[in-house]
Every structure is written in C-alpha cells, then in structure tokens.
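In this view, the complex is presented without one of its protein chains, the others remaining in place.
The first chain written gets the first letter, and so on, giving A, B and C; residue counts start at 1 in each chain.
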Amino acid sequence: MQKKRDALPDRGAVLGCLAAFAVLAMLGGVLNPYLISLLTIVFLFTFIGQSWSIMLGLGGQLSIGHALFVGIGAYSVAVLNIRYGLSPWFGLVVGMALAATIGATLAWLSFRFEVRGIYFALLTIAAAEFSRVVFSGWEFVGGMQGLFFPAQSGPNSFWMLRGDARFYYFVSLAAVLLGVSATALIRLSFLGYVWRAMRDDEDASRALGVRTFLHKILVVSFSGAWAAIGGGLLALVQGSVFPDSIMGMGISVDILVGPIVGGLGTAFGPLIGTLITLPLDHLASAIGNKFGIPGLNNVGYGLALIAAVWLLPDGIWPAIVNSAKSITRLSWFGNLQMEQVKK
Amino acid sequence: MTSLKGPLINRRVAMKGAVGLAAATMAPWVRAAAPPPVKVGAIMPSSGILAFPGQSCVRGIDLGAKFARERYGVDMTVVHADTQSKPENGRIAADSLIQQGCNVLIGAWDSGATISALQAAEAAKIPMVVHIASANQVTSQGFTQVFRFYPPAATIVRQSLAEMKALVTSVNDPPKGAVVLHLSNTMGTSTATSLDAAWKELDLPVKLLEYIPYDEKARDLSVEVAKAKASGADALVSVTRVNDAIMIIRECIKQAWNPKLIFSPNGNGVPDKAFYDALGKYADGAMSSNLWYNPKGEDARTIVDRFQSTYANEWLDANSGCAFEAVQIVADAVVRARSAVSSEICAALKATDLKPILMYSGPIKFDATGQNTGAAVTVLQAKESKPHVVGPDAIAEYKARYPLVPFEKR
Amino acid sequence: MLTLWGNVLASGILMGLVYGIIALGLTIIFGVIRIVNFAHGAMVVFGLYVGYCAGAWWGIPTIVAAVGAGALLFVFGYGLETLVVKRFVTRPHHIQFILFIGISLVLSGAQLIAFGPDPRPSVSHLSFETIAVGPIRLDLARLQAATVAAVMILALAGFLKYSTFGRFIRAAADNRLGGLMVGLPIPKIYATTFGIGAACAGGAGALISPLFDAQPFLAVDFTLLAFVTVIVGGLGSFVGALVGGLTIGLTEAFAALLFAPSLKSALSYGLLMIVLIVRPRGFFGAKET
C-alpha cells in the first residue's frame, strides 16, 4: 500500500499517452460513422465514469446515483439552450455550479449526520430518484415530455457546440483527454494525496490535521460538477433529454461499469473499461437480435460483468500494467493503478 | 479538425455520386426490370423496458417485409437493430444500420431514440419512416429525412373525442360526468393536455370533473380509483399502458364502481392481448381509440390470418400494425423510385399517396414536415375477449354497446 | 367522505404490509451477511412468474404457488451464495454492486427469453375480489399477502429465536469473527440465510402475482421499492421492514388522496432521504454496521 505521492511521469510516458490520443484523434478522421457514433458514446460515458471513479477511487465515497449530476448538467444545457437560445457553454457552467452546490449540500447533510459507506450510496440513489420524479412533474423543464434540440443543420459551431457526428467525436475525445489529465494531475497533486490518505484511513488523516469533513464535501462536489459537464454533452449528442433516461437508475449503473471493470481511480481505467464493456454490450445486443432472441444480450452482458469482477478484482488496466511493467517503460502508469479500496 | 474529416466526406459524396450516376446511366434497363433490391433497417427497443411494444413492432416489420415482397415484388432485406430502450442508442443503431448498407430506416417507437436516430439519418441523408413516436418534436425540429406515419397526440385525441361525442349523443341516458385517469409520462401528459383543449373545442355534452394523473411506475392505483369513484363521475376516461389499464379495471371491480362508459383515447394497453388475458370477461365493453387495422380493408383478413399463423401466441396490435404499414410505405416508395438510392427513395416518399394496405387511415401523404396527414383513429370495443372495431361507422364490425354491464352481473 | 378516508387507510395499511413482505428478503440478507442484494427485484419477479405459471398453466392457488416459489428460490439462493456470492462477501461495496447488477441482468434476460416482454397476468379470482367490512372494502389478494406476511414473519422470528440454527444465524449476524472462533459453520449459515432471503423474495413475488402482472423489467422497480421500505424501517431489521412498508404504504395512499397521485413516489423518496440523513439506520436498524 503506497502512501507516498506518485513520482512525476517521465517524458516517455507522457509522450506515449499523447501518442495514444493522437491515434484516437486520427481514427476520428477515418472511422465509419457507426464506429464514430459508438465511440462518441463510449467517450462520453468514459468522461462521466472518470468523475465517478475520482469520487470512489480517490475520495472513497461510493455513489450509485450519479445520474443526478448527469441530469442536472443535461437539463442546464437543454433549458438554457432550447428555452433561451443561450450557448451550451453557459449551460455547462451553470450545470457545473448547480451540480457542485447540490453535491456539496448532499455531502454536507450526510457527513454531518455521519451517513457513510453503503448508507451514503443508498442516499445517492434516493436523491437521484427523487429529482427524477420532481423533474418528471416539472412543466418548465418539459416534464415527462422532455426537451428536444433542433435538428443540426449548417456548419459545425464550436460556440454553439452543434455539429455532425465527427464534431461530437472530437469534442468527447477532448473531454476524455481532459479527464485523463485531470485524474493524473489530481493524483500527483497534494489534493490527491490528501484524498487517498483520507480514503484509506479517515481517522488517521483527521488525526494528522486533515479537515476530512471539508475534503469529503469537496470530493463529492467536484465529482458532481465534472459529471454535469458529461451530462450536458450527452444531452447534446442524443438530441433530447427525458427525466427517465438521463436521470434514471440506468445511467447511474451504466457509467460505473466501465471504471470498475477498467480499474478504479486510475487515469486510464475508465477509458479502457468503457472501451471494452460498452461495445461488448452492443455486440451482445446485435447477436441477440441476429438470432431473434432479445434478452440474450442481457444474459451475456450480465455474465461478463460477473466474470470481470470475479477474475479481475482490480480492473483490467492495472492487470495490463502489471504484466507489461517489466518489459516496457510503462512503469509510470503502474503508479496510476489503484490501491485496494478499503471497505 | 476539418482537415481530418475533409477527405472522408469527399469520398462519401463521391461514392454516392458514382452510384447515382450509375443508376442514371443504367436507367433504360433498370426501369424496365423489377425494383432493385433494397435494404431496410428497423430500429426498435427489442430489449429493456420497452421490449413489449418493441418486439411487437419487430413482428410487424418481418411480416410486412414478406408481404411487400409478394405484393410489390420488392427484393427487400430487413436488418434489425435494438436500442435497448436507451435514447442514446438510437443514433448508434441508425449509424450501424446505415453502415450495413441500409437504404432506408424504420423506427424507433419512443421519441427519444427516434430523435437520436434521426440525427444520424439526417447526417447520412437516409430517409427514415417513423412508424410510431408521438412527440410533436419529431416532425417539428427541422429534420428533412423524417416521414411519420403516426399522428401527433393532438390529432388522435381530437378524432377520438369526435367519435366519443357521436356515441354519447346517440344513446339514451348518456353519462353526465367524466373523470380522466391518466399516466404522467410523455404519452399520458401530452394526451391529457390535448384532451382538455379538444373537449372544449368539440363541446362534449359530458362534464369533465377531474384529472387524476399517476406515475408510470405506480404499483397500486386503489386510491386513484377511489378518488375517481368519489368524484361522482359515471364515465371513466383513461390514458394508459397495459399494466395500469389492467390495474384500473381490477380496482373498479374491487371497489364496485361501475361507470357507464370506459373510454381510452389514444388507448395503449386496452387493445392489448395481456388486457384480455388478465381480465377475461371483465374486459368486455371497455372502449379505446387507436390506430388499428381496417377490418373491412381488402387485405386485412389475409394479413391478420397470416400474422396469426406465424405468431400463434400474439395479436396483430397497433404496434405491429403500424410497423407493417411503414414497410408498405417504404416498398411503395421504392417501386415508384425504381431505385434503391436513398435520395431517390426520399423523393419518392415525399410524393407518397398510398391507399393504406392494412391500417385504417385516409390516403397516406406526407406534408412538408414529414407528417402523415391521412392518419385516422378507429374506436375499439372489447367483446368476447377480443377488441372489435365499432367506429367510425363505415368500417364498424358491431354497433357500440352502451352502457356497460355492471361488473358483478357478468 | 369518511368512507373514502376509511378505504384509503385500509388500502394503505394492506399495501404497506405487501411492501413489507416484498422487502423482507433484502433485510434478512443484509442483516446477516451485510451485503445489499441488488438482484432482489429480479428474484421477486422470478416469484411473480412462478405465480403466473401456477395460476395460468396449472390452476394452482396463489398461496401454494408461493410455497413452491419459496422452495425454488431457496435452492437458487443457496446455490448462488455457495458458488458465487461467497467470494464477494468481504469485497468492497461497489464490486458487490456490479456482481448483483450482473446477476440481476442474467435473471431479467432469462425471464425475457423465457416469457417474452408481454405482461403476464396471473389468472386468479383473487385479482377481482374484496370482502366488505361495513363500508370498508378489503382487497382479498392484499389481505392474503398481508396475512401470509404476518405468518411468515412470526415463523421466521420463531425460527431465529428458538431453533439452534436460528441462533447460529443471529450469532453470525452479530459477530462473524466470534462465530468463526467458536466453530460456527459460517458458509452454511450464510448460504442458508441467502437462501431464506431469496425464498422470501420469491414467495412474496408469487403472493403478489394477483396484484402485479409479471414483466421482466419490473426488477429495478421492485429493488428500489424494497430499498425505500427497508431503509425507512432500518436495514437488517424484521420489524423495520414491516414498519417501513406501512410508512411507505400510508404515505403513498394519503399523498395520492391529498396531493397529486403522480407525485407520490417523489414523496416516498423524499421521506427516504430525510430518514437516511437524520436516522441513517432507519427506525429499527442495527446500531453497528
């Protein structure tokens, strides 16, 4: 169990990382539209997954209701853009602020009353479901009838964040790059050090003078704001927001599968995990459809999830790093792997 | 970014141009021959929470394709894609189908997935026939490739209430007050809103006493029905899906409430097989208005029989019916276009003027937004554990029975 | 007016007991093994399908079907614990969560393949009958479910209180390490407890089949419902499940009567949040986790 701060990455590792993203960016120019759409969704779920992964992997707080923050972001963008014609950038900022505030309030209330562990997780579900129902009945935000973005026509606009499939591919890829860098930077920063210390032993870090109460609120609020950006982008990509789909349990579950399978709290785990699980889900679905047995995909995907947590308890990325460590310069990435999350 | 994607778009445009050119130069021979083979992509929520209507649509598509091959001689291949009831998958499914070479799309049942799929269709300029999806925005957001067979909720409701008015003004002892029990989901809320407007507009001689909305995930409607009963209404207007439609009738029976009229405008659920399986004799008499097959149509009998022999345990319902019709719309367009090129199919779809094959509807024509202007509803009433068409008069199998037989006397 | 209120009260109480019985299995498993069975809803739906098959195919009464479903799910739960869940007992919550999401998906997918997506109504006369007590009408299916719930809880409480194995279960719930040290057969206890929890879920599912039509994707709804119930009552407590059920049942009934019915679930989630924040262990939750 390492407690010391991660060593600074060597130049090779950073270059390797940039090269990987360059390849992904280049793929954006040559892949067919289907893969573009699929990867766009993969990147968006990766990005949201990273926010979730930070909260648990570095902050030690389990959320099963992240759809709350995703929904807040999505609705901020949708309402400001559709009702008032404002640029989605405003929506993203407002969404971040709202999600951070809601996250902080929720965290403040829970931690003040010593709600922790599985009870905090259950509280996040309750909060997400509560807001889903409230948004369902709220006419101003479209209620159950949802909100729709107008069809995209005309040239890509970075300012209005509207464009074709490739445009969103690059936007979401940029988001993931941002997420990877942010995760790596936080890990390397004093903040990440404090958060992990707090995650591993809250009492001990409090004894060392860490204001854990404040830091726990900070983790939740930070992660919420991050997820809200993802939610705003997701709304733009799918072209509509409905409380059931953007704030439902489905989103909360879908986003956490990738990071867990990929490797929690690591910079690359969420990306690798989502890159594997989401297309797998679609493949299973296509196979189920081919044989005319819908439901087969659920069985297959469910079994894959069980197998993943059974066989690779720390996730795929740490497993890759550990096996590659001895032969390549990936050693710095090794530092990015997750220490066992304590209960 | 532009430099990266530039060449690809050029290549795609070039390729499409080449195909179009080929079609044009080959025209003399092609025109004389049978319509070219066409690939149709069907986007449905075959799994997930909407699997029930989704799979029903898949059956309609498959049967429709078989029928279209025989009727129009179209060599039609259907490729299915599943959205798993998630809106974001609409676009992925559409792009996947386009990638597999589909020339035209049909889908996607729920408005969220439809909008998401339409974006892909729009980008690739592949026409998409929306067999079902009720949100106004499907045709009002400026998509140029959309052709919606299904009417918006407001149209359905107005037509339904017109039928209801015809009924209550023609019977002795008409109901005096009505209570509206409706789902608070997308479909339920938009229907209820339209209901309020249409009720006033048509000046129905029944007083609207109360609206009682309930959550889609309601597990128990006893209080809602008790409230409805206590309002003193003698007509129940409900907007439901099948589970809650069953729950409502069960509660009516348990609470000994016998409305003279039970009517579901835009009534999903009431004409479903599960409704009859669950309620048996108690299902009889419940009325709903819906898009439904025309029992007096030329081919209706054959198609229904074929459906029955293919899928012994299922009914040809509104979902499979609309999906079936959507396939015929596509086939008709392909025949007229004599081309499998998407842009030509799209042009042909714009010029559609089709006498419906299975469904009851006026001539199917699409206006500038892509909305079918001919759509029409039928009124169904349950009789001997099957829904039967009782209105409009021209296609009625029976005359509507009124008032309902009290539940305890059945 | 008074009749309406009386009926709503009766309906709320009966529905509350039904919620209680749906949640019972979840609370038992958490109480002993300290894991939250997120596949609970899928097991309830499993029971619903047993109730459906029994009623629609073989004409077996609901109550017999419930016993059958209970037995079937006991075996399933026992096997699942021994083969799979056992390895995850000491793993972090999020890993357990993924595990149970996986199990839930497998179950729901299997149900979808086996029965299709159509709602499957159980054919039982109970679905339509009530008995009248003065002006109050009591729903027979709910009355039956509530009665069986009461009997089941008494039986379980008796089993845990007075039988040797029940004492083992309580001891293991109380102190797992201590149990190991005095030689309690912990794997057998855990597997049995998981079996009992699954059996409760399945039995409850079959019992409520006259009220709910079976559909594969109801699983999430039932899981959430069970959560709300047990958290309000206190995770791990029997009485808590019942009290939580009653609280939710009555809140929903009167919310539907007094406010908009469509907001009643918002109210129960709101209540849940307040309870979680102010009294995280619920009304009757164990003090120590």
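Note that a contact is a pair of C-beta atoms (placed from the backbone, for glycine too) under 8 Å apart; a residue touches a chain by one contact, two chains touch by 3 or more.
In this section, contacts and distances are computed from a predicted model.
Among the names given as "Oxaloacetate decarboxylase beta chain", "Na(+)/H(+) antiporter subunit C", "Branched-chain amino acid transport system ATP-binding protein" or "Adenylyl-sulfate reductase subunit alpha", UniProt records the absent chain under the name "Branched-chain amino acid transport system ATP-binding protein".
Taking the complete complex into account, C:Phe168 is the one of C:Phe30, C:Tyr52 or C:Phe168 that touches the chain left out. Interface note: of C:Val8, C:Ala66 or C:Leu184, the residue touching the hidden chain in the full complex is C:Leu184. The set of subunit C residues touching the chain not shown comprises 164, 167-168, 170-171, 174-175, 177-187, 286.
Convention: only the chains that are shown with their structure count from here on.
For the pairs A-B and B-C, the larger set of C-beta contacts lies at A-B. Greatest Cα centroid separation from subunit A: this falls to B.
Rounded to whole angstrom units, the spacing between the C-alpha centres of subunit B and subunit C is 37.
Within subunit A, the positions touching two or more other chains are listed as 133, 136-137, 294-295, 297-298.
The set of subunit C residues that touch two or more partner chains comprises 109, 112, 117, 216, 260, 262-263, 265. By the touch criterion stated above, subunit C contacts subunit B in their complex at residues 1, 4, 7-8, 11-12, 15, 56, 109, 112, 116-121, 123, 127-130, 137, 139, 211-213, 215-217, 221, 225, 252-253, 256-257, 260-265.
Those residues of subunit B that touch subunit C in the complex are listed here as 47-49, 51-52, 54-55, 184, 212-215, 217-220, 222-224, 226-227, 230, 242-243, 246, 250, 253-256, 272-274, 277-280, 282, 407. Residues 1, 4-5, 7-8, 46-47, 51, 54-55, 80-82, 84, 86-92, 94-96, 98-99, 111-112, 115-116, 118-120, 122-124, 135, 137, 141-144, 184-186, 188-190, 215-216 of subunit B are the ones touching subunit A in the complex.
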